[in-house]
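Could you have a look at this structure, given as structure tokens, before my questions?
Yeah, one chain of the complex is gone here, protein chain that is, but the others are all in their spots.
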Amino acid sequence: MASASAILQLICPDRPGLVSALSGWVAANGGNIRHADHHTDAGAGLFLSRIEWGLDGFGLPREAIAPATAALAARLGGEGQLHFSDAPPRVAIFVSRQDHCLVDLLWRTRAGELPMEVALVVSNHPQLAGVCDSFGIPFAHQPIDAASRDAGEEAQLALLAEHRIALVVLAKYMQVLSPAFLARFNAVINIHHSFLPAFQGAQPYHRAWERGVKLIGATAHFVTEELDGGPIIEQVTMPVSHRDEVDDLIRIGRDAERLALARALRLVLRHQVMVYRGRTAVFA
Amino acid sequence: MASASAILQLICPDRPGLVSALSGWVAANGGNIRHADHHTDAGAGLFLSRIEWGLDGFGLPREAIAPATAALAARLGGEGQLHFSDAPPRVAIFVSRQDHCLVDLLWRTRAGELPMEVALVVSNHPQLAGVCDSFGIPFAHQPIDAASRDAGEEAQLALLAEHRIALVVLAKYMQVLSPAFLARFNAVINIHHSFLPAFQGAQPYHRAWERGVKLIGATAHFVTEELDGGPIIEQVTMPVSHRDEVDDLIRIGRDAERLALARALRLVLRHQVMVYRGRTAVFA
Amino acid sequence: MASASAILQLICPDRPGLVSALSGWVAANGGNIRHADHHTDAGAGLFLSRIEWGLDGFGLPREAIAPATAALAARLGGEGQLHFSDAPPRVAIFVSRQDHCLVDLLWRTRAGELPMEVALVVSNHPQLAGVCDSFGIPFAHQPIDAASRDAGEEAQLALLAEHRIALVVLAKYMQVLSPAFLARFNAVINIHHSFLPAFQGAQPYHRAWERGVKLIGATAHFVTEELDGGPIIEQVTMPVSHRDEVDDLIRIGRDAERLALARALRLVLRHQVMVYRGRTAVFA
Partner (left out) sequence: MASASAILQLICPDRPGLVSALSGWVAANGGNIRHADHHTDAGAGLFLSRIEWGLDGFGLPREAIAPATAALAARLGGEGQLHFSDAPPRVAIFVSRQDHCLVDLLWRTRAGELPMEVALVVSNHPQLAGVCDSFGIPFAHQPIDAASRDAGEEAQLALLAEHRIALVVLAKYMQVLSPAFLARFNAVINIHHSFLPAFQGAQPYHRAWERGVKLIGATAHFVTEELDGGPIIEQVTMPVSHRDEVDDLIRIGRDAERLALARALRLVLRHQVMVYRGRTAVFA
């Protein structure tokens, strides 16, 4: 079993010598690089890097690494984020009444596929309490509708604060988070039940059926104020035919949704996803 | 080698006994059914059927079959289309300057994958004359632009009539056919370089890049007056990543376009595709 | 909601008039055909048919249909199997210690995707009792190993008889059923963790890693005496890369296994799969 590692995500203006500067800093402190991925967006003039190194024998104490990498990033004119592989984030899963993504995520977490601590499940409906109970996860029933959205979101944000949540996963949560919510908490991943940007908005499977598509899809993305417009992390498509009714599209789509969300979440939890300028770089 | 077959496509209001009526008619005339596919669109109350039987030993002379099936269809309150497998349609391929779909279609035709007779290639640009020449296919350079569209389309329609064309394939033809053209000739297949309905219209790969999608696609569809809105026959997607620039999306997309168009065209040429109410049933 | 339907699977020597004979029989008894699929294996000289019709208003009482279709099949020189859509089979799921397929199947059954009654789960290990309990399914712990296989299989067969099991699903059951077992109960589906016939036998992911494959797969198949040699129902592949260790192949493979097994089982439960001469026709 490998020891814990530190993961630095850095973004800065592109110029010669950046890979050397980053890897040199790690080496100078005695670190052994396990993964190093870089991407240059030539159009944007930006350099993105993800470096992961083992903490065993690293020259800096753990609490000194973040300040040091922040200083390094500042020297390069950019910004960095530091993570440790042995500090899985506390996550809240938001659901409504559909359980397929929830069951899948809880099973995958138990199976060790998703390095996170599911601190609680929040729902505007009571139906999925039993599922959470069977996995031993706290369930918070928090009714919310158009009229009560402001108060409901306040309550949700209080729950996130109370449980020290770092990431929210919308696993078929059939409500739109308000801009006010997102202004206060913006680490949110959603699974949309279409191959975005096709069929943005409501009832994508009904509209896909009407359009007579031959593939349906699902898109996992970060949530922004623009509905279904946030940076895409992962997309999955599956074939359908004229024999498939809307109910079949919904059924087949559940498999696409489960796969896309689980893959995207694993990438995010392992800090393999960097977001910039409305898009993602995914170091898979 | 199997003998030639007759293929009946029939659409009529759904009611009990239709499969029996159709297959009974074939059997009563001594035909051996090779393929029989049926689909009921319950919402529309429609029954769609494709029946293919061998002509060897069939009781009706070839020229009597179409009238007989038309009478049968009329009795069922519907409409039928009859085709013979040994009468490949005469096809015109419309292109502009990109040759990937053209080369692919001509090669597949030569390889025996596409049962059609490519009577001519029509282009608004002169560049692909050499490709056609190497495959021994007539090439008609027919310049056309916004100002000359009406006259150009007249000339195109005259070519279609002169060459007795039954089907037009738009193989990266970068012009929009006018409603007037389609009113006079509407058996037209197009390959659109996106996963419709995402990125309808121009420059889909540029827009796909901007949106940061993780899959790109191609859609083969029948052409209607509504731009990129006709019945979909086949769709193909391929994975892309943040490393792929617009040029890479275009390159990878060429493979999706070639596959989607070739698969769709083969299905159409074998009369496996039925169009109704803006959608297709594909008996693959 | 559609009423219940009868499903006839028939296999007989090919000759003209079979589609008509079958559909004519349904029509003569007042049945409305919902789906009719046929396949001719020209090399084998065999005709395979699956016909599904609504029971509402059908002229024969339910108990008379099976004898009538058996007589019809006999007249055609073949054999038929009759099923009713509202009589989901009683199924036993065999597992060992891995739970991914089990959780998936139980969830899909609860979600209405799999028309079966899971009568019990049988395992040679005790670990998955809790999973079954959370879904309210009886769990039978039946230890078995090489030395105790005969006695263990006797006990398993007694369980199958006691619970009137019609189908056994091996959902990562890491034991081989003996020819003696299969001689007495042969309706068994297995999920094999490779793209058969690659990597038959044990430890396919280790061997796939050693071989450096770029795709891994899973195969759902009927079980026969020949290890991993039974008729294939469904296969799924997923991409892997040099970055993936054996553990990653196992993890990614779990998704392929879940999908392949669930798709295959749904097809079998809806009587869309016909087995003949060591292969399957899948009327999807």
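Going by the order they are written in, the chains are A, B and C; count residues from 1 in each one.
Note that a contact is a pair of C-beta atoms (placed from the backbone, for glycine too) under 8 Å apart; a residue touches a chain by one contact, two chains touch by 3 or more.
Computed from a predicted model, the values in this text were never measured in an experiment.
Only one residue in the set A:16, A:61, A:77 or A:136 touches the chain that does not appear here, and it is A:16. Remark: the omitted chain is touched by one listed residue; of B:66, B:159, B:176 or B:259 this is B:259. Here one chain is not drawn; of B:44, B:103, B:187 or B:246, the residue touching it is B:103.
Mapped onto chain C, contacts with the missing chain fall at residues 39, 42, 195-199, 211-215, 217, 231-237, 241-243, 245, 278-282, 284. Interface with the hidden chain, as seen from chain B, comprises residues 99-100, 103, 107, 111, 113, 134, 251, 254-255, 259.
Counting the whole complex, the residues of chain A in touch with the unshown chain are 2, 15-21, 23-24, 26-28, 30-38, 40.
Definition applied: only the chains that are shown with their structure count from here on.
When chain centres are defined as mean Cα coordinates, B lies farthest from chain A. Of all residue numbers used at the contact between chain A and chain B, over half are used by both chains, marking a mostly same-residue interface. Inter-chain centre distance (chain B to chain C, centres taken as mean C-alpha positions): 37 Å.
With centres set at the average Cα position, the gap from chain A to chain B is 41 Å. Chain B has residues 42 in contact with two or more other chains.
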